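With one protein chain withheld, the remaining protein chains of the complex are depicted in position.
Going by the order they are written in, the chains are A and B; count residues from 1 in each one.
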Amino acid sequence: MDRTQFLLGVSLLLFSLGLVGLIVRRNLLVMLMCMELMLNGVNLSLVTFASRSGSVEGAVMVFLIFIVAAAEIAIAIPIVLLLVRERRTLDAGAYTDLKG
Amino acid sequence: MIETALLVLFATAAVVGAVLMLLLRHPMRVALALIGVMISLGGIYGLLGVHVIAVFQIMIYVGAVMVFMVYAIMLLDVRDPSFTERYSAWLWPGVAACGVLAALLVGAVWRGAIPTFTGPGDRFGVQPFSLSFLADYWLHFELTSVLLVVAVLAAVAVIKLRGRHLG
Partner (left out) sequence: MTPTATPITSPLLGLIVLLPLAGFLFNGLLGTRLAGARLKETAVNFVACALPGLAFVLAVVAFLQLLSSGAPLLQASYTWAVIGGQRFEVAFWFDRLSAVMTLVVTGVGTLIHVYSTGYMHGDKGHARYFAYLNLFLFFMLLLVLGRSLLVMFVGWEGVGLASYLLIGFWFDDPAKAAAGKKAFVTNRVGDAGFLIGMFLLWGAFGTLDMDRINAAFAGPAGAVVPAVSASLVGLMLFIGACGKSAQIPLHVWLPDAMAGPTPVSALIHAATMVTAGIYLVARMSPLYGQAPEASAVIAAVGVATAFLAATIAVVQNDIKKVLAYSTVSQLGLMFVALGVGAYAVAIFHVVTHAFFKACLFLGAGSVIHALNGEQDLRRMGGLAGRIPITFVTFAIATAAIAGIPPLAGFFSKDEILWFAWASPKGGAPWLWALASAASLLTSFYMFRLLWLAFFGRSRMAPEVEHHVHESPGSMTGVLLVLAGLSLVGGFIPIAHFLEPMLPLPAIPEALHHSEKVLIGIAVAAAFAGLAAAAWFYGGDASRAARVRDALAGVHRWLTNKYYVDELYEAALGRPLVWLSDRVFLRVGDRMLIDGTLHALAAGARRGAAAFAALQAGSLHRYAFYAVLGLVAAVLWSLRHG
């Protein structure tokens, strides 16, 4: 097995595990962390391709993803804080207001 | 040789950390597992020769994002149903669907032919990387700085909303 294939497989596995976590875990904060895991999996595949091909674009993309992920988490956590202030629970099952 | 062993080691650590994230109950422990995953990934990046990214992985992800997450967890130490009941009603359907997805994707990678690449060279040191980054992708850099400003404004607005929102 080639090193590239191995690393790609790992990245896809990390992504899938993050997705599973998003579906199965109930805690809002844990769901957020699973989303971070998904991002990391994607980062890994980008870096693999960047290092293999020697082109800098992949790394640039990863750099930008860092920044975006930071911005995203900076907003997501305050949102969760506000929600919890309302309902006093971190259970995702309690937030079904969009039921229609 | 040693490189491959280290690579496999770090990769395994990442996967194990990810699985632990799904199994552990306390959010704090889940956060620690995630930190472990991220550090392992940083190690992989370093082994691949992409040093600048490895450094930034630790600095930004672990040093900023996860610290913020840990603060949030400590702040919201709520004992609620999600504590005892870890899993939602979609456990088995979710595992099944994602298992299928993973199988498909990994299987595709296995069967696919990866063309041979050249090595990383020394393009990923801090100085060469910065030069080529800012020379070719300065626009993206500026745009992301705008994004960060907007994020700061949004955070301020969200906090200010609190007073009106609770009405």
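Quick note on the criterion: a residue touches a chain if its C-beta (ideal position, glycine included) is under 8 Å from a C-beta of that chain, and two chains touch if they have at least 3 such contacts.
Values in this document were obtained by computation on a predicted structure and should not be read as measured data.
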From A:22, A:47 or A:80, residue that would touch the chain that is not displayed: A:22
Option from B:14, B:52, B:69 or B:98 whose C-beta touches the chain left out: B:98
Residue, one of A:31, A:76 or A:90, that touches the chain absent here: A:31
Residues in subunit B touching the chain absent from view: 88-90, 93-94, 97-98, 100-101, 104-105, 108
Residues of subunit A in contact with the chain not shown: 19, 22-24, 31, 92-93, 95-100
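Please note the rule applied: only the chains that are shown with their structure count from here on.
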Chain centre separation (subunit A, subunit B; CA means) in Å: 6
Residues on subunit B engaged by subunit A in the complex (per definition of touch): 4, 7-8, 11, 14-15, 18-19, 21-22, 27, 30-31, 34, 37-38, 41, 44-45, 48-50, 52-53, 56-57, 60-61, 64-65, 68-69, 72-73, 75-76, 78, 80-83, 85-88, 90-91, 93-95, 97-99, 101-102, 105-106, 109-110, 112, 114, 117-121, 123-124, 129, 132-133, 136-137, 140, 144, 147-148, 150-152, 154-155, 158-159, 161-162, 165-166
For the subunit A and subunit B complex, residues of the former touching the latter: 2-10, 12-21, 23-30, 32-34, 36-37, 40, 43-44, 47-48, 50-54, 56, 59-60, 62-64, 66-75, 77-82, 84-86, 88-93
